[in-house]
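What follows is one structure encoded as structure tokens, with my remarks underneath.
Left out: one protein chain. Kept in place: all the others.
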Amino acid sequence: MHQTRTAAPALLAVSVLTLAACGNDGDDATGSGGGASDYPTESINLIVPYAPGGPTDLAARTIGSCLEEQLGQTVVVENREGASGSVGMQAMLAGGDDGYTLSLIAVPATATNPLQEDVGYTNEDYVPIAAVTEIPSVLAVEEGSPYEDAAAFFEYAEANPGALNVGVPGTTTSQAMELRRLAEEYGVEVTAVPFTGNAEMTTALLGGNVDAVFINASQDVLENIEAGSFTPLAVSPPEPVDYIDAPTLAESGFPELTSSVSVFGLAAPAGVPDDVVTTLEGTVEECLGQEEVRQQLGEQYVPDEFVGTDAFSERIDQIVEAYGPILQE
Amino acid sequence: MSKQLYRLGPLLLVVIGVAAALAARGLGLGELSTPGPGLWPFMVSILLTVTGVVLLVIDDPADYEPWTRGTLGIALGLVSLGAFILLFQAIGFLVSAMLMLLFWLRIFAREPWRWAVPLAVIGALVFHLLFVEALAVPFPDGIVFAPARG
Partner (left out) sequence: MEILDGIGQGFSVALDPTNLLYVFLGVLIGTVIGVLPGLGPTATIALLLPLTYEIDPTTAIILLAGIYYGSMYGGTITSVLLQLPGEAASVVTTFDGYQMAKQGRAGPALGIAAVGSWIGGTLAVIGLTLLAPPLADLAVEFGPPEYVALTALGILLVTYLGTRHPVKSLSMAALGLLLATIGQDAITGTTRFTFDQISLFDGLDFVAVAMGLFGVGEILHNVEKTEKAQAVVGKIKNIWPSREDFRASAGPIARGSVIGFFIGVLPGGGGVISSLASYATEKRRAKDPTRFGKGAIEGVAGPETANNASSTSAFIPLLTLGIPANVVLALIFGALLIQGVTPGPQLISQNPEIFWGVIASMYIGNAMLLALNIPLVGFFVQLLRVRSGILASFALLVTMAGVFSVNNDPFDMWVVLVFGIIGWLMKKTGFEPGPLVLAFVLGSILERAFRQSMLLSGGEFSIFLTRPMSGVLFAAMALVITVSTLTALRRRRRSRPATPGEEDLAAADATAEPEGTPGAESVDRDARTPGTGERDDRA
């Protein structure tokens, strides 16, 4: 629907920026490059395939300004949303594989889109460089729900197939696919009701229109949990997360259901020189070690253990393997 | 025969409705308890078809304006706008906007040259300044004032 333009628009920028303490883009950054080669020698375009204000945008802008500081070159963050991220991916590929056009990808969506439809790129067309944030999913019910814990919830679901309505963010999201696997592999059947985002799902749960939601545990959801309006029943990653007081799905009796974690990370077009990947990987790792960057990203979402290009690729391969058959049906 | 020509409008709606309904069926209707992606477009196309059929019967010919020679002007106007879009993609905003304004001011607004030329030049410049310089809209690179990349 809309886009952030690359350059600071003069008319608006002048009025706002002169009032703000200082401008945030176009600053001459200092510092030395962290790689072996002399990359980068010019400004880098970082494409966000989603709208401003979302988790990808936040990750991109935070990591972008840190890269700028570390590498000594301007990083221009550009939102190119549309077609569930495909427009931005295409824009990145069109920018060339010299390492000066990068993108912030959102896995699993970035990996599952091309499995479903011809979206103008495939999973071979890009190289993941490093994960910036990881957001788990959480199965949550409303305050005062009859299901106090995961056991009660799944017991009821097993006894009454399809009776429980669970909100998910769309039928091809990892949340919806995990619920399908729940029915197919474990015989626990709930009705997945697709919504278009956290706002809609939150409304539906608070209004009692669904029995539970299986939702990205982003800050707004954590806020609701903290306020007591949501009760978390289970979380999706393989290991428990320390900021949500709930067992994992694996611990609740579904050892296979560990894939529903959104990973936001840096990627480049395939064919980008190896030393560029190494430089960027190292710089992101350095950035994620900085307290200020961690704060801005949300301390809890920064992976405890750095996910570099190999680990990230492996993660994508796993997702393709787990969801590919379901999606291509 | 010509008295029935006005029925072409509703007829076109019926054709669109039927075509869309068929295409929607191809998308998969699913069931009411699990609606497929085609169900809703199918329902809407049926509504369109039904209203189209009703209009075929009841619509009032007086709602329809006659075709005139001015219709030719429309074709010319459309071609000029199409040319503007193509030019805009090829050579950017400024020059194509000037040509487009000049054409419309001279041909359709029938302004004399002494008005049309300055208005077109100044108008295109003002809009260029507004959209490109002030609002930083990334118009395609122009042959004049090519914006610096990055």
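So that you can tell them apart, the chains are marked A and B in the order they are listed, and the count of residues begins at 1 in each.
In this text, contacts are C-beta pairs under 8 Å (C-beta built on N, C-alpha and C of every residue); 3 or more make two chains touch, one makes a residue touch a chain.
Quick caveat: nothing in here was measured; it's all calculated off a predicted structure.
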item	value
Option touching the unshown chain, where A:Asp220, A:Glu292 or A:Glu314 are the choices	A:Asp220
Contact set of chain A toward the excluded chain (per top definition)	1-5, 8-9, 12-13, 15-17, 19-25, 51-54, 57-58, 61, 77, 79, 82-84, 86-87, 90, 116-120, 162, 165, 170-172, 191-196, 199-200, 202-204, 206-210, 219-220, 222-224, 226-227, 229, 296
Missing-partner contacts on chain B, residue numbers	2-3, 5-6, 9-10, 13, 16-17, 20, 23-24, 27-28, 31-41, 44-45, 47-48, 51-52, 54-55, 58-71, 73-74, 77-78, 81-82, 84-85, 88-89, 93, 97, 100-101, 104-105, 108-111, 119, 123-124, 127, 130-131, 135-140
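We adopt the following convention: only the chains that are shown with their structure count from here on.
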item	value
Distance between the centres, which are taken as Cα means, of chain B and chain A, whole angstrom	38
